[in-house]
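Of the protein chains in this complex, all but one are displayed in their positions.
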Amino acid sequence: MAKELIKGNVAMAEAAIRAGLEAYFGYPITPQTEVLEHLAKRMPELGRAFVQAESEVAAINMVYGAACTGVRVMTSSSSPGVSLMQEGLSYIAGTEVPAVMINVMRGGPGLGNIAPAQSDYHQAVRGGGHGDYHPIVLAPASVQEAIDLTVLSFDLAEKYRNLVFVLADGSVGQMMEPAELPEMRPVVRQDYDWAIRGRGENSRPKRILTSIYINPLDEEIANLRMLNTWYQIKQNEIRFKEYYLDDAEYLVVGFGTAGRVALSAVRKFRANGVKVGLLRPITVSPFPDEILSLLAGRMKGILVVEMSQGQMLDDVLIAVGRQSPVHFYGRPGGVVPFPEDVEREINRMIVSDSKLVTDPRKAWLDRALAKI
Amino acid sequence: MAKELIKGNVAMAEAAIRAGLEAYFGYPITPQTEVLEHLAKRMPELGRAFVQAESEVAAINMVYGAACTGVRVMTSSSSPGVSLMQEGLSYIAGTEVPAVMINVMRGGPGLGNIAPAQSDYHQAVRGGGHGDYHPIVLAPASVQEAIDLTVLSFDLAEKYRNLVFVLADGSVGQMMEPAELPEMRPVVRQDYDWAIRGRGENSRPKRILTSIYINPLDEEIANLRMLNTWYQIKQNEIRFKEYYLDDAEYLVVGFGTAGRVALSAVRKFRANGVKVGLLRPITVSPFPDEILSLLAGRMKGILVVEMSQGQMLDDVLIAVGRQSPVHFYGRPGGVVPFPEDVEREINRMIVSDSKLVTDPRKAWLDRALAKI
Amino acid sequence: MSVNGWIEVSDMYCKGCELCVHACPQEVIDLNMDRLTTKGFHPAYIVKEGCTGCAICALVCPDSAITVYREVVKGRPA
Amino acid sequence: MSVNGWIEVSDMYCKGCELCVHACPQEVIDLNMDRLTTKGFHPAYIVKEGCTGCAICALVCPDSAITVYREVVKGRPA
Amino acid sequence: MQKEILIAGFGGQGVLFAGQILAYTAMDLKMEVTWIPSYGPEMRGGTANCTVVIADEEIGSPLVEVPPLAILLNLPSYDKYEPMILPGGVAVINASLVDRGPVRTDIQQIFIPASKIAEEIGDKKLMNMVTVGALLTKLPELKIGDVKNSLKAHLPERHHKLLPSNYLALERGYVAAMEYA
Amino acid sequence: MQKEILIAGFGGQGVLFAGQILAYTAMDLKMEVTWIPSYGPEMRGGTANCTVVIADEEIGSPLVEVPPLAILLNLPSYDKYEPMILPGGVAVINASLVDRGPVRTDIQQIFIPASKIAEEIGDKKLMNMVTVGALLTKLPELKIGDVKNSLKAHLPERHHKLLPSNYLALERGYVAAMEYA
Amino acid sequence: MVTLVKPENMVFSRPQAFTETSTHYCPGCTHGTAHRLIAETLMEMNIVDRTIGVAPVGCSVFAYNYFDTDFVEAAHGRAPAMATGIKRVLPDRCVFTYQGDGDLASIGMAEIMHAAGRGENITVIFLNNAIYGMTGGQMAPTTLPGQRTTSSPNGRDVELSGFPLRMSEMIAKMDGASYVVRRSLHDPANIRKAKKAIRTAFETQMRGLGFSMVELLSTCPTNWGINPVDSCQWVEDHMIPVYPLGDYKISLSVGDLRL
Partner (left out) sequence: MVTLVKPENMVFSRPQAFTETSTHYCPGCTHGTAHRLIAETLMEMNIVDRTIGVAPVGCSVFAYNYFDTDFVEAAHGRAPAMATGIKRVLPDRCVFTYQGDGDLASIGMAEIMHAAGRGENITVIFLNNAIYGMTGGQMAPTTLPGQRTTSSPNGRDVELSGFPLRMSEMIAKMDGASYVVRRSLHDPANIRKAKKAIRTAFETQMRGLGFSMVELLSTCPTNWGINPVDSCQWVEDHMIPVYPLGDYKISLSVGDLRL
């Protein structure tokens, strides 16, 4: 297919359709409303289910219902709306049914603003809902990636009966880029042995889908089973993009928009012969911790760049384990850093050189406060 | 005051009253319902506000409203209910008003069960709601601590205009122990310069409380201010309890019920002359990372015990930074470990000795799966 | 009136709630205070003749513990 | 009928929505197409005599941009 | 010193209160104590149990895997917990509701017709107190007089008329256990 | 090669579309390109801007702090962005709505009476195309013919009647800029 | 007598649409009665194999264990949303929710109103027992004025907690609702009427006529602290006056059904 100039939100919506989305339930919220609007038009046209739910709480529970039938289903929202979905997400996780959730993150906390942000990382990666569960979290940095990862999200959700987040930010949602949409896949209803669709003509035995394990020992087993699935996911599905890593002496780590902004900065240094590389996690959950741990051994310094107060930073710190000094640069609250900002920070890292930073977040905060 | 034999849930409710609680809004859910029931009786008796809200969503937004007036207000719930409050909690955090939330955790994810668990650690500590914010999280292990920390929670909430969680588990909520309740404090309405109470007789200038900063640069400043407050909290308020640390060669880390179960196990080893110590974080947020980092340097091994799949484990890993091998033992899904279980795990640590465990959670999972 | 009905109460389901006892128009049911089911309840049973097979007991039984039988007189619609 | 009313339209608030224009029973208001406010709107103004000070324009103005004046005839209740 | 006592039976048999009176007594003696129930969404009439730990230092776990002391008030509880008691430990069993003999020989099993004794006293509900009395023979830290004092101290005034029969139940249980042993 | 273009003006001035046509052209030329708007809950009639980045390799940031190229369609935008342009950069300014001269001398400033030219062509709305035409003089990567082709390729068929006037607007802008420079 | 016990004489037995599991409900709790009426209806309509139930959070949380149909278990109050999700992708299946009053009228208020508002083609069986049974007897939105519960220890104070919500009356106000009635389970005559209503509700759905709801007044002997028999009387004496039985909405097309 030829490339089209397409907006991230529309691209994700259309990609979902082509991946066989059978049902969408959502509630408007900026900066993801185009996802809903595109589907409001397209889904009924295709005879597929679209409901503008009364709230995000209702939307996620509609998703839960449809997910129990084993069809491809998703919702989309932005930060405050996603917070409202936490109970439902935990139920979906606990029931081990596949579902996809697109979060086009905005500035927070609270009502905040509608500018691009990455401060729902922990919420997505560590589960903002109660209980132990582990969503797969895919972080696109471009419209093409938004498309590809949306398609992938359905495959992964089904393969592992797991919750998959596409964790985009307002910038990815609002940006237009040339991108190629996939072919329209036919809608196939897989004949899952767990799907709830009524017992059917041959009166197969009844099925139940629930997240209840009233006996803690049963719940423990369910927990272990889910964690085991999670480690399979970790084994098979870690994705990241690397830039100039072969000979890098300094490493920048950033996902999504922050990652691509960092790329611009890294290129500047490369142009001057400075050996800076970039690791851009695409699955932020499972997090590419092994590669990072390996890389960390040979780096003079690692800079984490996020559009938040430093959330992925925790995962980097765990993976690096003090093998090399970790620095942090964040722009929370809806600010997108410019490449120039990141350049300054890379410079700072190079200058400070191999000093171990006890608390990179605090060091960054002190610098940031000094500026205002 | 003399000690009474009192149930954890009732103790927290009464402690809140004596700390000057002016308003409670909540919704029944096991295993915390006694908090609500006690307050249903006592609050109206004292002429204070009690509303059984229509849902946890409503409850937290009622709390939000009352918090904006600057009175002492709280809600209580258990895991699924707390998930529903995530949007409201993020708003409260973003508005920087003081509020207290008691979460008596149960087994999850989803509806799970009502047995004691600790798997909402990340949700509380890293903010299950959207955006960057940092609640203070206090983790009682006994009824007396539940009382003391409930009282403290109000003081801290007000001092820092911050959200405070009392993160208990079903065991702490349902257990009876002799404990001393504080004297009844008079209800004082502080004359905060931010509280919304109407402009009043002297027509002071109007006040607004909101979590909106429509300009990202303003939101960034607000974020930095809040993070700065957070570092003050970190500076001043870290609390933990240490047992046998002076000469310890092995360290166990656990909070709440898991921590006190570990204590029993640690004592067994001490009785046999084995130098095992215990660090029981009381503030799990801010996490006692500095002391842990210091201790880690001299330990032959560190065992993290949690009633979850390993959540605080992340904070331990960050603080330890591979200075010594970290091991993990978890009982997720509502299972409370017995001291005997923890003993076995300490033994295992001693035997395995100084081998660095790449992924302690995975190592534990493999052992746990082997058993079922 | 000749007896033409009968009920069987399942031990597995009966919880001794007495709703059937009070609903039976013929007042022929009572709880068996001499027996406990494995779940620990005194089950209902017919104490005397007179059951008409009207099934009112079964209608009110919340635990579907009662099976009702009635003599089918040939030639009469069931 | 002698003119006994007057309105002032605030540039700060008027957004040129024309609601007052259509509501004025005397049809004395119009938008000033020759002027733009600093916010970029053509503001409303009185185009001819005849305002009675009835304040209907102000009633419909969503932006509270209009101040209405009316001659108070002494001896008559305000 | 630390002693753990498990008490189990049907809901309605006074399981929780039996544990609480032990806990009150320990508290009044200025000992450390924890009481923790099993709690569940089970239907009324289901099983209930609680664990009491008394000690002279800060108590770690409020639960133990293998309790040294147990009061078992009916057959399902006996079936479930007989295998779990610490070797060398003691179980007090309400023989009135348990129609089988012991399996284990490495623990001391005190069979008391507690329901019958309670009925003799005139109140079936005192069955739990009878078994508590019996347990006291193996719990030297709590004297029967201490338990009586605590009963008096913590029972609401309006129930004080019940004190004599409660005392009697404790005593009858104690004596029955002594005889048995 | 990488070039960043900032376009700013009032909502309704065709800011976003001006950027999109540049993006389409770059795409049709098989270049890499990003287009990103500012978006906000502002009332209609507020300011709008977008940034277009074209490059011959994977594009990093879709935004830059100091764009080398800018189209500024009204006074507020000019006031806001004149100071932000990269030294040595170029700004195309709709002189019809900007009643002041330049402050900076280290950038090239192309003043075009774009609104007036558009009105001359007969459609005020073509103002944005006039400025795009002007910018093309400084953006050799995109030829005016390429832009025309892309307009034709991406404008829905039903609007093709507007193509000639759009072409004209581009040309007039281009010529005006050449004259000016 | 025993000679009567022959298959051909059997006039009433446990519906086959039930599994063999004994319920966890307290003795005399009319949740069980409601279950049986549903099971019978599904059998009579021959739709057991096409039915998907949505269980609530409440005492009937384990409803999924009792019916021999596919079942899912919703989050507290969200059964109508979950049912919507199912029905929209499987429009020819019979989808019903079973919900308590806390579930439906308190936390689930938005979901039930909007399911009705959308005219969602599902059936809602709404058990109103004027209390939160499962969590131990707290006040529900349907608790009667003055009624003592563990969270209204001095009786529901309408000044502080408001008046009981009459859901059927409110939902009937919505254009989307096709069939909304209130029945009771406290005596044989009313149980029969309840059964008919449940049938009509399911027929409404299966004929694609839109949203149907049957509110059933039900007992909670345990948390009311009243024995099962007296509980039935309490329904009659205290609940029905506040919650009048009757038909609150019968759309024209449902009226035409004449079942």
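Labels for the chains are A, B, C, D, E, F and G, by order of writing; each one numbers its residues from 1.
Following the convention adopted for this analysis, contacts are C-beta pairs under 8 Å (C-beta built on N, C-alpha and C of every residue); 3 or more make two chains touch, one makes a residue touch a chain.
Computed from a prediction, not measured in an experiment: that's the story for all the values here.
A.B. asks: Of the residues B:Val71, B:Val125 or B:Val342, which one touches the chain left out of the display?
C.D. replies: B:Val71
A.B. asks: Considering the complete complex, identify which of B:Gly20, B:Gly88 or B:Pro286 is in touch with the unshown chain.
C.D. replies: B:Gly88
A.B. asks: Which of these, B:Glu54, B:Glu158, B:Asp289 or B:Asp359, touches the one chain of the complex that we don't see?
C.D. replies: In the complete complex, the chain left out is touched by residue B:Glu54.
A.B. asks: When the complex is taken as a whole, what residues of chain D touch the one chain not shown?
C.D. replies: 3-6, 8, 10, 12-13, 15-19, 21-23, 39, 41, 46, 49, 51, 53, 55-56, 58-72
A.B. asks: What residue numbers in chain A mark contact with the hidden partner chain?
C.D. replies: Chain A touches the chain not shown through residues 27-30, 33, 36-37, 40-41, 44, 50-52, 54-56, 80, 110-111.
A.B. asks: Take the complete complex as the reference. Which residues in chain G touch the chain that isn't displayed?
C.D. replies: 106-110, 113-114, 117-120, 141, 158-166, 169-170, 173-176
Heads up, the rule we're going with is that only the chains that are shown with their structure count from here on.
A.B. asks: Which chains does chain A share as contact partners with chain G?
C.D. replies: B
A.B. asks: Averaged over CA atoms, how far is the centre of chain B from the centre of chain C? Could you give it in whole Å?
C.D. replies: So the centre of chain B lies 55 Å away from the centre of chain C.
A.B. asks: Give me the residue numbers in chain E that touch at least two other chains, ranges are fine.
C.D. replies: Residue numbers touching two or more other chains: 40-41, 45.
A.B. asks: Can you list the residues of chain D that touch 2 or more other chains?
C.D. replies: Not one residue of chain D touches more than one other chain, so the list is empty.
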